[in-house]
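With one protein chain withheld, the remaining protein chains of the complex are depicted in position.
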Amino acid sequence: MLILMNGNEAVKRVAHNPLVWFARRILSGVAVVWAAATFAFLIQCLLPGDRAQIIINVRSGNVGPAAPAELAAINAQYGFDQPLVVQYAKYVWRILHGDLGESYQQHRAVAGIIAEQIGPTIVLAIAALLMAWAIAILTTLLIAGRDNIWSKLLSGAQIFLATVPPYWLATILLVIFAVNLRIFPVVGESSPMGLVLPTLALALELSGFFGQVVLNEFTRVLEQPFVTSARARGMSDFGVRLHHVLRHAALPGITLSGWALGKLLSGAILIEVVFARQGLGGVLVAATSSRDVPIVSGAVLISAGLFVLVSVIVDLAYRILDPRMKLT
Amino acid sequence: MLSPTARPTRRFTGRSNHLARKMAATLAVLSGLSQWTPSVHAQEGVAVKRGGVIRYGHFQEPACLFGGWVQQWYLQRQYSDNLVARSDDGKIAPWLAESWTISDDKKVYTFEIKPNVKFTDGTALDAQAIADNINGWLSNNPDLRNPTAAPYLSDSFELAKAIAPQRLQVTLKVPFEPLLNVFAQSSQGILSPTALKRGLAVNCEKPVGSGPFIVDKWRHGREVTFRRNPDYNSAPAIAKHQGPAYVDGISWKFLPDQTVRYGSLITGETDAIYDIPAVAWKDANSRFAVLRHITGGTPLRLALYAARPPFDDVLVRKAFAYSTDRKAAVDTSFLGSLPFEGNGALSQSSPEYLHELGQAYAYDIRKANQLLDQAGWTERDRNGVRVKNGNSLTVRISYSNAFLKPDGEQALQVIQQQARAAGFDVRLQPTNPADFFAGRNLGPDDYEIVLLYWVAPGAEIFRISWKPDQNGEPNRFNPSRFQDSALWEVIQRAEQDFSSAERKGLYQQAERKIVDEAPVIGFTVLDVTLATSPSLKDVWLDHGSVGEPVFYDAHFDERK
Partner (left out) sequence: MSRSVEVTVSRPLGELLEFICYVPFRVAASLATIGFFVLAAIAPKVLQTHDPLAIDLSSSLQSPSIVHWLGTDQLGRDLYSRVLEGAGQSLAIGLGATALSMSVALILGVAAALSGGLLDSILTRIFDVLFAIPTLLLALVFVTVFGPSVLTEVIAVGIGTAPGYARMIRGQMLSIKGTGYVEAAKALGHPFPRIVWRHILPNAMSPLTAMVTIGVGQAIIWASGLAFLGLGVAPPAPEWGALLNAGRNYVIYAWWLEIIPGLAVTIFALSLTIVGGHLQDRLEGKI
């Protein structure tokens, strides 16, 4: 698992002074965000075709070339006629002031658009993360170290779930449980019941991944002497399992959760579209098909920032939770 | 997806000239209008259940709650009132204007404005407020300019002013017969001048009109909520009742996925939905009330590039039409939810539509082969594709899902296969909306056929489609590049003709010519469909306009 490796590396870098470590961590985080911003800017410039032309036609629903005067007005409005360096400097300056530009299509600030849509997406992502862990831990408890038909079936199911495309699963869940059986609402909106199906669709895939990792860790642990001794002391089998599975799931759990962020965001985009949920997914897909680059690059920037934030938290949590790391 | 490009085209209607002819006499035609005096349609007296919120599942979400796109018209219809209304049969009816007169020279319109009407922000809706709106539409102020009204009126409009508190005068530079039709469109709903001063950004989010509903909140990506305007007193004469709306409000949800949208109606999570999926068409008709409006203007049609081979030859254009069983393609692909339209010139809901052209160029492979032989495409290569002077008979069809439902794409695949039998090598060029808007696959050498349409009520669309290139400026709305001065002559004569019968005749003459020359080939219609649950009554589509859903008269029955 590459992320475990990354976690360890990060930990190795944990020099002796936590403050130095922390400062370096923040600095490198800032560098990542800055690079992502530059990347986002480059995307906007790379766009083939005349940006002004696209903006005009997308807004008016027309096709075909627009009049030069119209084009000039748009070029002036967005500053496309200025040298790239100037555009870049202005772009960075605006980002520092929390301004991610204006959507070509919606005429609104990108920061505002993302701010109002990211809430439901984050709720979905966190709910799915929690549910994925619940499922992964539960199945691990049931199957680790056992060799019967059920454990085989469950671990097979885990591999299956880790592979199944979540958007496809989401469509099936929607039709079966909402449209046909009517157990859950079709239009979820913000109700807790409406969150269940999207969360499940997103969590099942992840639980497959988590389950496999935790299972490997845990199977090793079960063979160790202290487990046998715990059993000998009269602890129930389930008690032993619960105790150890939780303990040993904790550390990889933190790193894996950090790693899952990207997967969750990717998945959430698809799932939101399937369920017609409010969130970044719908906005991003619409922006992609109408080449509303400021929104797409704004989302790139925000998700890079999120990633940096989460990885700092993960590393911090690692330092706090794992005393061994401090000794190295 | 209906008309992402609802174009601001409005009609010189033939039939409304029942009215216009009388007006031509000069002054007030109040006799002709008396039938429209309010509360003719009376459900008054009949106890109608009040209350409840309509949960409506819509398709696309616009970027602003008013504007030139048809999706914006739908929304504006709920919260604003127009100067005049247009009935199903094309007659102009009173709305905010109780009556009006037209001067002899047809350049001065004087409107008597309904008294005691207020915008929902308390501003008085008087002649001055309307004049401010109209002048704003035609101004260059980007906050006020109206992308629908401006292209219609900019050549003829001079000034709107209040000559008395309740009397509005609109002056034109040259006569423009469709003026009232333009005023009747939802995009020309009158907005509060006080509110408009807040700027475009605020108005997009929370526009203020005088309509039956008030925009409460727009939760982007989710819904717009409307609440009832309790003081509503300005319903149009074409409405089924007067006074405030029956329901408490509308929850206008954006559900772009059709499975979710239709599914929500099945499970009772919505009371009405827009755009019934073709696959659910039969089912919807059996369990829900289905409303449909076929939009006017052009049908969804194949425009054949007539300025270079192979389609510069009218025989080849006709051969292509005969070689494809477009009726079967449409019937199968849309599963009976949309009819075939053989008349490529004009949509069947336009008053000038000629029924006998509706089945033009019915499938006839023998005729197609015969025409192609006659046109000199006699050889065939080993794939069966016809060849002439070393060139293959290749036809590239450009289209985008911005202008075509997924089912329409299937129909194109059928056409592709059918035309092969006559020796056409048809290639499909699907283009994503952004590229399409950027002009990809639309250059002069990029296509032989393109799928486009233009929504409008009637034959005035001909001006848009068939205006020849002038002064080196190409008509960008004529993708077939077919230019015919005789045709243009007829169209212009029709536009200047104030006699409805004659104008209709001229337009139909043009219509015949277009179908006969086959620069465009009919395919199917564009429609607005709505399915409503049995408990929701009296929702209607504004057939006089582009089929906006109207919830003003709607109410739930007792079971709800």
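Here the chain labels run A and B in written order, and each chain numbers its own residues starting at 1.
Heads up, the rule we're going with is that contacts are C-beta pairs under 8 Å (C-beta built on N, C-alpha and C of every residue); 3 or more make two chains touch, one makes a residue touch a chain.
Being a predicted model, the structure only gives us computed values, none of them experimental.
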| item | value |
| --- | --- |
| Touching the absent chain when the full complex is considered, from A:Leu71, A:Ile95, A:Ile269 or A:Val314 | A:Ile269 |
| Among A:Trp93, A:Phe160 or A:Phe238, the residue in touch with the chain that has been omitted | A:Phe160 |
| Among B:Ala160, B:Val224 or B:Ala280, the residue in touch with the chain that has been omitted | B:Ala280 |
| Omitted-chain contact residue, chosen from B:Gln166, B:Ser192, B:Ser333 or B:Ser392 | B:Ser333 |
| Listed residues B:Thr123, B:Thr194, B:Gln410 or B:Gln483, member touching the removed chain | B:Gln410 |
| Residues from chain A at the interface with the omitted partner, ascending | 2, 5-6, 28, 31-32, 35-36, 39, 43, 46-48, 159-160, 162-165, 167-168, 171-172, 175, 179, 261-263, 265-267, 269-270, 273, 284-285, 287-289, 291, 293, 296-297, 299-300, 303-304, 307-308 |
| Contact set of chain B toward the excluded chain (per top definition) | 257-259, 262-263, 277, 279-280, 283, 328, 332-333, 335, 401, 406-407, 409-410, 413-414, 416-417, 428, 430, 432, 434-435, 440 |
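Here is the rule we go by: only the chains that are shown with their structure count from here on.
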| item | value |
| --- | --- |
| Centre-of-Cα separation between chain B and chain A, whole angstrom | 42 |
| Sites on chain B touched by chain A in the complex | 4-7, 57, 63-64, 68-69, 147, 200-201, 204, 219-222, 253-257, 259-261, 263-264, 266-267, 269-270, 402, 432-440, 442, 452, 476-477 |
| Interface residues, chain A side, partner chain B - complex | 49-50, 53-54, 57-58, 60-65, 103, 105-108, 113, 116-117, 171, 174-175, 178-179, 182, 185-187, 189, 273-276, 278-279, 282-283, 289-291 |
